[in-house]
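Structure first, commentary second.
All protein chains but one are shown in place.
Showing chain A:
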Amino acid sequence: MANLAAVVGIGQTKYTTKREDVSIAGLVREAAQNALQDAGLHWDEIDAVILGKAPDMFEGVIMPETYLTDALGCNGKPMLRVHTAGSVGGSTAIVAASHVQSGTFKRVLTVSFEKQSESNAMWALSSPQPFSTHLNAGAGGYFAPIIREYMRRSEAPYNVGIKVAVKDRLHGARNPLAHLQRPDITMKEVEDSFMLWDPIRFLESCPSSDGACAMVIACEELAEQGPKPPAWIRGVAMRSEPTMYAGRDEVNPQAGRDCAADVYRQAGITDPRRDLDCAEVYVPFSWYEPMWLENLGFAPEGEGWKLTLEGATSLDEDGDIPWNPSGGVLSSNPIGASGMIRFAEAARQVRGDAGDHQVKGARLALGHAYGGGAQFFAMWVVGANKE
(Lines give C-alpha, C1' and ligand atoms only; values in the text may rest on other atoms or scores of the structure.)
Protein backbone atom coordinates (compact mmCIF):
# COMPACT_ATOMS: atom_id res chain seq x y z
CA MET A 1 0.00 0.00 0.00
CA ALA A 2 2.95 2.31 0.64
CA ASN A 3 3.93 4.51 -2.30
CA LEU A 4 7.27 3.80 -3.94
CA ALA A 5 10.14 6.00 -2.86
CA ALA A 6 13.82 6.12 -3.70
CA VAL A 7 17.07 7.72 -2.65
CA VAL A 8 17.97 10.19 -5.40
CA GLY A 9 20.79 12.12 -3.76
CA ILE A 10 23.47 11.30 -1.20
CA GLY A 11 25.88 13.73 0.44
CA GLN A 12 28.45 13.22 3.15
CA THR A 13 31.23 15.18 4.74
CA LYS A 14 34.71 13.81 5.15
CA TYR A 15 34.79 12.15 8.57
CA THR A 16 37.54 13.32 10.87
CA THR A 17 38.43 13.87 14.52
CA LYS A 18 37.86 17.61 14.48
CA ARG A 19 36.21 19.81 11.91
CA GLU A 20 37.48 23.08 13.31
CA ASP A 21 36.74 24.96 10.09
CA VAL A 22 32.94 24.73 10.42
CA SER A 23 30.22 25.19 13.04
CA ILE A 24 27.54 22.54 13.58
CA ALA A 25 25.39 24.43 11.09
CA GLY A 26 28.25 24.49 8.59
CA LEU A 27 28.76 20.78 8.98
CA VAL A 28 25.14 19.80 8.27
CA ARG A 29 24.87 22.28 5.44
CA GLU A 30 27.91 20.78 3.74
CA ALA A 31 26.37 17.28 3.74
CA ALA A 32 22.98 18.61 2.65
CA GLN A 33 24.50 20.69 -0.13
CA ASN A 34 26.41 17.63 -1.36
CA ALA A 35 23.20 15.59 -1.39
CA LEU A 36 21.33 18.27 -3.35
CA GLN A 37 24.18 18.49 -5.84
CA ASP A 38 24.19 14.71 -6.21
CA ALA A 39 20.45 14.84 -6.93
CA GLY A 40 20.77 17.84 -9.26
CA LEU A 41 18.38 19.84 -7.09
CA HIS A 42 18.12 23.23 -5.40
CA TRP A 43 16.98 24.07 -1.88
CA ASP A 44 13.55 25.27 -3.04
CA GLU A 45 12.80 21.86 -4.55
CA ILE A 46 12.72 20.24 -1.10
CA ASP A 47 9.33 19.90 0.65
CA ALA A 48 10.41 19.03 4.20
CA VAL A 49 13.52 18.32 6.29
CA ILE A 50 13.91 15.40 8.70
CA LEU A 51 16.82 15.73 11.11
CA GLY A 52 18.38 13.07 13.29
CA LYS A 53 21.12 13.00 15.86
CA ALA A 54 22.05 11.18 19.04
CA PRO A 55 21.30 12.74 22.46
CA ASP A 56 21.19 16.54 22.69
CA MET A 57 23.58 16.29 25.63
CA PHE A 58 26.41 15.31 23.28
CA GLU A 59 26.81 18.83 21.88
CA GLY A 60 24.76 20.50 24.59
CA VAL A 61 22.21 21.95 22.16
CA ILE A 62 18.59 21.23 23.10
CA MET A 63 16.39 20.42 20.09
CA PRO A 64 19.01 21.60 17.59
CA GLU A 65 16.50 21.65 14.75
CA THR A 66 15.34 25.06 15.96
CA TYR A 67 18.87 26.40 15.43
CA LEU A 68 19.62 24.39 12.25
CA THR A 69 16.53 25.31 10.25
CA ASP A 70 18.31 28.26 8.64
CA ALA A 71 21.34 26.20 7.60
CA LEU A 72 19.10 23.50 6.14
CA GLY A 73 16.92 25.84 4.08
CA CYS A 74 13.86 24.76 6.03
CA ASN A 75 12.22 28.08 6.91
CA GLY A 76 8.56 27.95 5.95
CA LYS A 77 8.67 24.16 5.67
CA PRO A 78 8.00 21.24 8.03
CA MET A 79 10.93 20.02 10.09
CA LEU A 80 10.97 16.89 12.22
CA ARG A 81 13.64 15.77 14.67
CA VAL A 82 14.06 12.07 15.33
CA HIS A 83 15.96 10.59 18.29
CA THR A 84 16.12 6.85 18.84
CA ALA A 85 19.58 6.35 20.41
CA GLY A 86 22.43 5.03 18.22
CA SER A 87 19.95 3.67 15.69
CA VAL A 88 18.83 7.26 15.08
CA GLY A 89 20.55 7.71 11.72
CA GLY A 90 18.66 4.71 10.39
CA SER A 91 15.37 5.62 12.06
CA THR A 92 15.65 9.14 10.67
CA ALA A 93 16.01 7.79 7.13
CA ILE A 94 12.96 5.59 7.70
CA VAL A 95 10.89 8.48 9.06
CA ALA A 96 12.03 10.61 6.11
CA ALA A 97 11.00 7.84 3.71
CA SER A 98 7.56 7.68 5.37
CA HIS A 99 7.02 11.33 4.41
CA VAL A 100 7.14 10.19 0.76
CA GLN A 101 5.81 6.62 1.09
CA SER A 102 2.66 8.00 2.76
CA GLY A 103 1.99 10.17 -0.29
CA THR A 104 2.22 13.30 1.87
CA PHE A 105 5.35 14.76 0.21
CA LYS A 106 7.10 14.38 -3.12
CA ARG A 107 10.69 15.08 -2.14
CA VAL A 108 12.33 15.46 1.26
CA LEU A 109 15.81 16.05 2.63
CA THR A 110 17.08 14.06 5.58
CA VAL A 111 20.23 14.89 7.51
CA SER A 112 22.00 13.46 10.53
CA PHE A 113 25.15 14.55 12.25
CA GLU A 114 27.42 14.45 15.24
CA LYS A 115 30.17 16.90 16.02
CA GLN A 116 31.90 14.88 18.69
CA SER A 117 34.82 17.28 18.95
CA GLU A 118 32.36 19.78 20.42
CA SER A 119 30.87 17.22 22.75
CA ASN A 120 31.67 14.66 25.36
CA ALA A 121 29.79 11.49 24.57
CA MET A 122 31.36 9.49 27.36
CA TRP A 123 30.14 12.05 29.90
CA ALA A 124 26.71 12.39 28.34
CA LEU A 125 26.20 8.63 28.38
CA SER A 126 27.24 8.26 31.99
CA SER A 127 25.32 10.91 33.95
CA PRO A 128 23.97 9.43 37.18
CA GLN A 129 20.21 8.99 37.45
CA PRO A 130 18.27 9.43 40.67
CA PHE A 131 16.19 6.28 40.29
CA SER A 132 18.56 3.78 38.73
CA THR A 133 21.94 2.16 39.13
CA HIS A 134 24.79 4.35 37.95
CA LEU A 135 26.46 2.75 34.97
CA ASN A 136 29.63 4.77 34.50
CA ALA A 137 30.83 2.63 31.64
CA GLY A 138 30.17 4.26 28.29
CA ALA A 139 29.32 2.10 25.31
CA GLY A 140 32.45 -0.12 25.30
CA GLY A 141 32.09 -1.04 28.94
CA TYR A 142 28.45 -1.85 28.39
CA PHE A 143 29.04 -4.15 25.41
CA ALA A 144 32.24 -5.92 26.58
CA PRO A 145 30.50 -8.52 28.79
CA ILE A 146 27.96 -9.21 26.04
CA ILE A 147 30.83 -9.90 23.64
CA ARG A 148 32.49 -12.17 26.20
CA GLU A 149 29.24 -14.12 26.44
CA TYR A 150 29.18 -14.48 22.64
CA MET A 151 32.75 -15.81 22.68
CA ARG A 152 31.83 -18.31 25.39
CA ARG A 153 28.71 -19.55 23.59
CA SER A 154 30.16 -19.75 20.10
CA GLU A 155 33.63 -20.96 21.09
CA ALA A 156 34.93 -18.62 18.40
CA PRO A 157 38.73 -18.29 18.09
CA TYR A 158 40.11 -15.20 19.86
CA ASN A 159 41.28 -13.56 16.63
CA VAL A 160 37.86 -13.09 14.98
CA GLY A 161 37.51 -9.57 16.35
CA ILE A 162 41.03 -8.75 15.23
CA LYS A 163 40.21 -9.94 11.72
CA VAL A 164 37.12 -7.69 11.57
CA ALA A 165 39.16 -4.71 12.79
CA VAL A 166 41.67 -5.22 9.97
CA LYS A 167 39.07 -6.00 7.30
CA ASP A 168 36.95 -2.90 7.96
CA ARG A 169 40.04 -0.62 8.05
CA LEU A 170 41.20 -2.04 4.72
CA HIS A 171 37.71 -1.31 3.37
CA GLY A 172 37.93 2.19 4.84
CA ALA A 173 41.21 2.78 3.04
CA ARG A 174 39.25 2.45 -0.23
CA ASN A 175 36.80 5.17 0.90
CA PRO A 176 38.27 8.70 0.83
CA LEU A 177 35.56 9.94 3.25
CA ALA A 178 36.46 7.40 5.95
CA HIS A 179 37.96 8.85 9.11
CA LEU A 180 40.63 6.19 9.67
CA GLN A 181 42.91 5.69 6.67
CA ARG A 182 44.99 2.62 7.50
CA PRO A 183 45.91 0.72 4.31
CA ASP A 184 48.90 -0.75 6.15
CA ILE A 185 47.09 -2.12 9.23
CA THR A 186 48.06 -5.65 10.34
CA MET A 187 46.56 -8.34 12.58
CA LYS A 188 49.60 -8.04 14.85
CA GLU A 189 49.16 -4.31 15.26
CA VAL A 190 45.52 -4.76 16.30
CA GLU A 191 46.44 -7.57 18.66
CA ASP A 192 49.18 -5.47 20.24
CA SER A 193 46.97 -2.41 20.71
CA PHE A 194 46.01 -1.86 24.34
CA MET A 195 43.02 -3.50 25.92
CA LEU A 196 40.26 -0.93 26.55
CA TRP A 197 37.40 -3.06 27.84
CA ASP A 198 38.45 -6.70 27.83
CA PRO A 199 38.07 -8.28 25.23
CA ILE A 200 37.79 -5.04 23.20
CA ARG A 201 41.16 -3.62 22.18
CA PHE A 202 41.74 -0.01 21.17
CA LEU A 203 41.94 -0.88 17.46
CA GLU A 204 38.82 -3.05 17.74
CA SER A 205 36.81 0.06 18.67
CA CYS A 206 35.21 2.74 16.55
CA PRO A 207 36.79 6.21 16.43
CA SER A 208 35.09 9.41 17.60
CA SER A 209 34.30 11.51 14.55
CA ASP A 210 32.85 14.78 13.34
CA GLY A 211 30.63 14.42 10.34
CA ALA A 212 27.22 14.58 8.70
CA CYS A 213 25.32 12.52 6.17
CA ALA A 214 22.34 13.57 4.06
CA MET A 215 19.97 12.02 1.56
CA VAL A 216 17.24 13.25 -0.73
CA ILE A 217 14.30 10.84 -0.94
CA ALA A 218 11.77 11.26 -3.75
CA CYS A 219 8.52 9.74 -4.98
CA GLU A 220 8.47 7.31 -7.91
CA GLU A 221 7.74 9.87 -10.60
CA LEU A 222 10.46 12.31 -9.55
CA ALA A 223 12.97 9.55 -8.79
CA GLU A 224 12.84 8.41 -12.39
CA GLN A 225 13.74 11.92 -13.58
CA GLY A 226 16.95 12.23 -11.57
CA PRO A 227 20.38 12.49 -13.18
CA LYS A 228 21.65 9.32 -11.47
CA PRO A 229 20.06 5.90 -10.93
CA PRO A 230 17.75 5.87 -7.89
CA ALA A 231 18.10 3.43 -5.01
CA TRP A 232 14.57 2.08 -4.55
CA ILE A 233 13.47 1.56 -0.97
CA ARG A 234 12.30 -2.04 -0.90
CA GLY A 235 11.60 -2.42 2.79
CA VAL A 236 11.79 -0.49 6.08
CA ALA A 237 11.54 -1.80 9.63
CA MET A 238 12.11 -0.70 13.23
CA ARG A 239 11.90 -2.66 16.47
CA SER A 240 12.40 -1.83 20.14
CA GLU A 241 12.56 -3.97 23.24
CA PRO A 242 13.03 -2.94 26.88
CA THR A 243 16.51 -2.48 28.33
CA MET A 244 15.94 -5.19 30.87
CA TYR A 245 13.49 -8.03 31.12
CA ALA A 246 13.56 -11.60 32.30
CA GLY A 247 14.94 -13.80 29.56
CA ARG A 248 16.34 -10.96 27.45
CA ASP A 249 19.10 -12.26 25.16
CA GLU A 250 21.51 -9.38 24.76
CA VAL A 251 23.86 -11.42 22.55
CA ASN A 252 21.19 -12.19 19.97
CA PRO A 253 18.35 -9.72 20.67
CA GLN A 254 14.89 -10.67 19.53
CA ALA A 255 14.23 -7.08 18.40
CA GLY A 256 17.06 -7.45 15.86
CA ARG A 257 15.83 -10.81 14.62
CA ASP A 258 12.23 -9.59 14.31
CA CYS A 259 13.31 -6.39 12.56
CA ALA A 260 15.37 -8.35 10.01
CA ALA A 261 12.52 -10.80 9.37
CA ASP A 262 10.15 -7.87 8.77
CA VAL A 263 12.42 -6.03 6.32
CA TYR A 264 13.32 -9.26 4.46
CA ARG A 265 9.65 -10.14 4.05
CA GLN A 266 8.95 -6.73 2.50
CA ALA A 267 11.91 -7.07 0.12
CA GLY A 268 11.18 -10.69 -0.79
CA ILE A 269 14.41 -11.96 0.77
CA THR A 270 14.39 -15.56 1.98
CA ASP A 271 18.15 -16.19 2.29
CA PRO A 272 19.95 -12.95 3.11
CA ARG A 273 23.44 -14.23 2.32
CA ARG A 274 22.33 -15.39 -1.12
CA ASP A 275 19.74 -12.71 -1.96
CA LEU A 276 21.64 -9.63 -0.81
CA ASP A 277 24.79 -8.45 -2.59
CA CYS A 278 26.27 -6.56 0.36
CA ALA A 279 25.37 -5.06 3.71
CA GLU A 280 26.27 -1.96 5.68
CA VAL A 281 25.82 -3.02 9.28
CA TYR A 282 26.37 -1.08 12.51
CA VAL A 283 29.54 -2.67 13.94
CA PRO A 284 31.06 -0.23 16.48
CA PHE A 285 33.14 -2.94 18.16
CA SER A 286 34.75 -5.65 16.03
CA TRP A 287 32.97 -8.66 17.55
CA TYR A 288 29.60 -7.25 16.56
CA GLU A 289 30.21 -8.47 12.99
CA PRO A 290 29.95 -12.19 13.84
CA MET A 291 27.19 -11.44 16.36
CA TRP A 292 25.08 -9.56 13.81
CA LEU A 293 25.86 -12.09 11.06
CA GLU A 294 23.89 -14.51 13.21
CA ASN A 295 21.26 -12.06 14.44
CA LEU A 296 20.50 -11.00 10.85
CA GLY A 297 20.33 -14.55 9.54
CA PHE A 298 23.48 -14.58 7.38
CA ALA A 299 24.79 -17.54 9.38
CA PRO A 300 23.30 -20.08 11.78
CA GLU A 301 23.59 -19.28 15.48
CA GLY A 302 27.13 -19.85 16.72
CA GLU A 303 28.66 -19.80 13.23
CA GLY A 304 28.83 -16.13 12.25
CA TRP A 305 32.54 -16.02 13.06
CA LYS A 306 33.21 -18.65 10.39
CA LEU A 307 32.04 -16.28 7.64
CA THR A 308 34.36 -13.61 8.98
CA LEU A 309 37.38 -15.92 9.16
CA GLU A 310 36.66 -17.38 5.70
CA GLY A 311 36.74 -13.86 4.25
CA ALA A 312 33.11 -14.04 3.11
CA THR A 313 32.55 -10.46 4.33
CA SER A 314 35.77 -9.04 2.86
CA LEU A 315 36.10 -7.12 -0.39
CA ASP A 316 39.85 -7.78 -0.43
CA GLU A 317 39.32 -11.53 -0.13
CA ASP A 318 36.61 -11.43 -2.80
CA GLY A 319 33.96 -12.58 -0.32
CA ASP A 320 30.47 -13.43 -1.51
CA ILE A 321 28.73 -11.08 0.93
CA PRO A 322 30.86 -8.01 1.69
CA TRP A 323 29.95 -6.33 4.95
CA ASN A 324 30.75 -2.65 5.42
CA PRO A 325 32.59 -2.01 2.15
CA SER A 326 32.73 1.69 3.16
CA GLY A 327 34.81 0.80 6.21
CA GLY A 328 31.81 0.88 8.52
CA VAL A 329 31.50 2.37 11.98
CA LEU A 330 34.97 1.00 12.81
CA SER A 331 36.40 3.49 10.29
CA SER A 332 34.11 6.51 10.90
CA ASN A 333 31.77 7.20 13.80
CA PRO A 334 29.89 10.50 14.07
CA ILE A 335 27.37 8.72 16.34
CA GLY A 336 24.11 10.39 15.32
CA ALA A 337 25.02 10.01 11.63
CA SER A 338 26.54 6.52 11.78
CA GLY A 339 23.22 4.75 11.15
CA MET A 340 22.34 7.02 8.24
CA ILE A 341 25.79 6.46 6.74
CA ARG A 342 25.01 2.71 6.70
CA PHE A 343 21.70 3.38 4.96
CA ALA A 344 23.29 5.83 2.51
CA GLU A 345 26.25 3.55 1.73
CA ALA A 346 23.84 0.68 1.00
CA ALA A 347 22.10 3.04 -1.44
CA ARG A 348 25.43 4.04 -3.03
CA GLN A 349 26.16 0.39 -3.71
CA VAL A 350 22.93 -0.31 -5.59
CA ARG A 351 23.29 2.95 -7.51
CA GLY A 352 26.69 1.67 -8.64
CA ASP A 353 28.19 4.87 -7.25
CA ALA A 354 30.50 3.66 -4.47
CA GLY A 355 33.86 4.35 -6.11
CA ASP A 356 36.76 2.14 -5.01
CA HIS A 357 34.64 0.32 -2.46
CA GLN A 358 31.95 -0.62 -4.98
CA VAL A 359 30.76 -4.22 -4.73
CA LYS A 360 30.71 -5.36 -8.32
CA GLY A 361 27.20 -5.67 -9.71
CA ALA A 362 25.45 -4.88 -6.41
CA ARG A 363 21.67 -4.81 -6.96
CA LEU A 364 20.26 -5.35 -3.47
CA ALA A 365 21.76 -4.09 -0.19
CA LEU A 366 20.91 -3.96 3.49
CA GLY A 367 21.38 -0.87 5.69
CA HIS A 368 21.33 -1.56 9.44
CA ALA A 369 21.57 0.47 12.63
CA TYR A 370 21.21 -0.35 16.29
CA GLY A 371 21.29 1.71 19.44
CA GLY A 372 21.05 1.94 23.20
CA GLY A 373 22.08 -1.34 24.80
CA ALA A 374 21.15 -3.12 21.54
CA GLN A 375 17.42 -2.78 22.19
CA PHE A 376 16.66 -0.40 19.28
CA PHE A 377 16.94 -1.49 15.64
CA ALA A 378 16.32 0.16 12.28
CA MET A 379 16.87 -1.46 8.87
CA TRP A 380 16.14 -0.89 5.24
CA VAL A 381 16.72 -2.79 2.04
CA VAL A 382 17.44 -0.80 -1.12
CA GLY A 383 17.57 -2.12 -4.65
CA ALA A 384 18.56 -1.11 -8.16
CA ASN A 385 15.14 -2.34 -9.26
CA LYS A 386 11.71 -1.25 -8.05
CA GLU A 387 10.65 -4.83 -7.33
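Basically, contacts are C-beta pairs under 8 Å (C-beta built on N, C-alpha and C of every residue); 3 or more make two chains touch, one makes a residue touch a chain; residues count from 1.
The rule we apply is simple: contacts and distances are computed from a predicted model.
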item	value
Chain excluded from display, named as in UniProt, from "Spermidine/putrescine import ATP-binding protein PotA", "DNA-directed DNA polymerase", "Lipid-transfer protein" or "Putative membrane protein"	"Lipid-transfer protein"
Selected residue (touches chain absent from view) among A:Gly40, A:Pro55 or A:Gly302	A:Pro55
Touch criterion as defined above, residue of A:Glu30, A:Glu65, A:Asp210 or A:Glu280 at the omitted chain	A:Glu65
In chain A, positions touching the absent partner	1-3, 23-24, 54-70, 74-85, 91, 95, 98-99, 101-104, 124-125, 127, 129-132, 236-243, 245, 253-255, 258-259, 372, 375-376
